[in-house]
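For this depiction, one protein chain was excluded, whereas all remaining protein chains were kept in their positions.
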Amino acid sequence: MATSQQQYVGVDLDKNGGAVTDAVVEAIQQDNPGVELVDFNIYVKVKAPQRMIIRRQLVEDILGRNWDLQELHMVMASYFGFIEEWDEEKLVIRWSADES
Amino acid sequence: MLVWVRVPSDDRFLSHQGVPAHPDMKAQELLDKATQMWGLPEGKTYQLVRLHATGQQPVHLDKTLQENGLRDGDPIDLLG
Amino acid sequence: MTMQARNLQPIRQQPWDWATKNEYEEVTLREQPYIHGHYRNKYYKPDYDIYDPRYTRVRVRDWEAFRDPKKLWYQTYVMTRKKMADEVEALFERAGKLAIYERVDPAWRKFSLAFYTPLRHYEYAGAVQLQHVVRYAMGCPIEQAATYTAFDKQGRAQWLSTWALEFAGGEGLQALQHARQLWLEDESYDKLRSYMEHVLVTDDWVEVLVALHLAIEPILDRLAYEQLNAISIEHGDPVLAELALICSEQVQWQENWTASLFQLIATDPTTSRWDYLKSLGYEDWPGDYRWGRTLSNPKSTPEETLTNQEIMSQWASKWISRAIQAVTPLQSLLDRHGISCAVEPVMERAMASYILPTLEKCGIDVKISV
Partner (left out) sequence: MAKLNVSTRYKALTRDLMWDPKDVNIKEIYPLIEAEGIHIRDPKRWEDPFRMTFNQYVKIQSEKEHLHHAIRGAFEANHGHARIVDSRWFEGVKAFAVAVQPAEYAAHRLMAYIGRNIPIEAIRFATFNQAVDELRHAQIEIKHYAHMSRYYDGLHAYSKTNENLWFNTVPKSFFDDALTSGPFEALIAISFSFEYVFTNILFLPFASSAAAVGDEHFASVGKSVQSDESRHMALGMAALKMLLEEDDRNIPIVQRWLDKWFWRCYRVFAVISTLVDYYPRIRAISWKKAFEMYVEDQVLNGLFKDLFKYGIRPPRHFEDSMKEKEHYSHATMRILDHYKHANYFRGFRLQPDDYDWLSREYPNTFERYYAPFFRKMDDHVMAVASPGLPAVCAVCQIPCEYPNPDRPQESWTQYVEYNGKTHMLCSPGCRDIFLAEPEKYMQWWWPAESYLSGEFGSSLEDMFEYFGFTPEEANEHYSSRDYHRWIRYREELGLDKRFETV
């Protein structure tokens, strides 16, 4: 199927997460090309074309403290795309339409 | 028995409304009940049309509901 | 509320028209709708309503009358279980740091892996069949307790798995594999496995609760989570004993709430399964079937000729007899590993301390045939 419109993947993050939410957003921006943010009052929608990676180490570096990827459960209100990997080190969300 | 009467000209955009009925009652009687329920102006001429999956069928006011072939739960339009 | 200004007085002191005494009742009572279900099941019991009293043979005047003695609702449930999870994790962490596993007596080591690890299958099967209870039981008060009990069993299956992974060190995955083989093939487990398979095909949800919580678990859980604790410590393994203590806290709750449910059922003299409608204020409700769109009139189903006590007595006799048969062969496993613990007295104690007193409160006689 021709990709006439860009396919985005992304996450909706709860702004109550404060510094954690900010660090996750910054890590996403550093690691992924073409990131767009939509401010949504109490949420921020973070989207990227086709694929998105969140790396624990980078979030930890930005945050300046130990950070476990499981803590994402507290702030990730929603996501779109297929979760391809989620282990101790990274979360990868992507669409796979372009593979076939 | 219950039939559902709608007034398509009503600008409130309402659906068919339930009217308790009886197979032996004349369609005119049903019409009177429905005009009263809907609060339509008196002294005007109205007609009833039965709605089907396949189309519409006029209801004869001098015949009973049964003679008109009306069934329980049938939708009807009241035109005026 | 006397502190409150007049204009801020609430318009009602109770949130609902039905009386509630606490937060648990506030979020539990009248949760499940009882009438005006829209469709009948497409595949399973296609003549039954979504919430139908005929999913069990026993009749109860008021399904909403049951109360969990611990009053667990979601908040209090996860808060208490979080504490347990923290304890379990701290326990394993300390055991690792203190290298306790290395000092455990080798005979106990072999035995405990062979005995506790297969129990993950037993806990899991119970959790699965409790989902059937959660779906078909009448009323939120009962199914809510079953929901948390199922989750506990799932948790215990995972704790036992984690324990085996830790205890077996680098051979953790093989230990689970080996335990599965024992569960499937060792004759000590043959009857227990078979018992759980029969629980999984038991359709009547009250009978499922009898089979699990009045028969097998009071016996086996006392052996696994109580009786062996001192023996574990004697063999240099305090870890398993502490884990078992945490497990037995859950088990005691599951026994308590089911015992009070059994008592409620057994002492209810109601003869019509439709009497519960009166307690809900739908005394004269003739049933939705009369609109002619549903398949049959549920009220034409013949009533049971036996009393609740007689039905419960049949179930208890059948399942307690089988439970004894299922646990007895575990003696050979103990013997094989040179662990001196007699199973029979444990069963006798379970009968004397829990099963018989519970049956007595229910006014039920049982015929045990082993």
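By written order: A, B and C. Residues from 1 in each chain.
Criterion: a residue touches a chain if its C-beta (ideal position, glycine included) is under 8 Å from a C-beta of that chain, and two chains touch if they have at least 3 such contacts.
Every value quoted in this text rests on a predicted model; they were computed, and no experiment measured them.
Mind giving the shown chains that are in contact with the missing chain?
Result: the unshown chain touches A, B, C.
Out of C:A157, C:I216, C:M312 or C:M347, which touches the unshown chain?
Only one listed residue reaches the unshown chain, and that is C:A157.
Taking the full complex into account, find the residue in C:V58, C:V134, C:V206 or C:I355 that is in contact with the omitted chain.
C:V134
If the hidden chain were put back, which residues of chain B would touch it?
Chain B touches the missing chain through residues 2, 4, 6, 8, 11-20, 37-39, 51-54, 71-75.
List the chain A residues touching the unshown chain?
Residue positions of chain A that touch the missing chain: 1, 3, 5, 7-9, 12, 14, 16, 40-43, 70, 73-88, 95-97, 100.
Contacts of chain C with the missing chain: which residues?
Per the touch rule, chain C residues meeting the hidden chain are 5-8, 10-13, 15-17, 23, 26-27, 30-44, 50, 73-75, 78-79, 81-82, 84-86, 88-89, 96, 120-121, 124-125, 127-129, 131-132, 134-135, 140, 143-144, 147-148, 150-151, 154-155, 157-159, 161-162, 165-166, 168-170, 172-173, 176-177, 180, 183-184, 193-194, 197-198, 200-201, 281, 286, 288, 291, 293-294.
Note that only the chains that are shown with their structure count from here on.
In angstrom, rounded to a whole number, how far apart do the mean CA points of chain A and chain C lie?
Comparing mean C-alpha positions, chain C is 40 Å from chain A.
Name the residues of chain B that each touch 2 or more other chains.
Residue numbers touching two or more other chains: none in chain B.
Which residues belonging to chain C are in contact with no fewer than two other chains?
none
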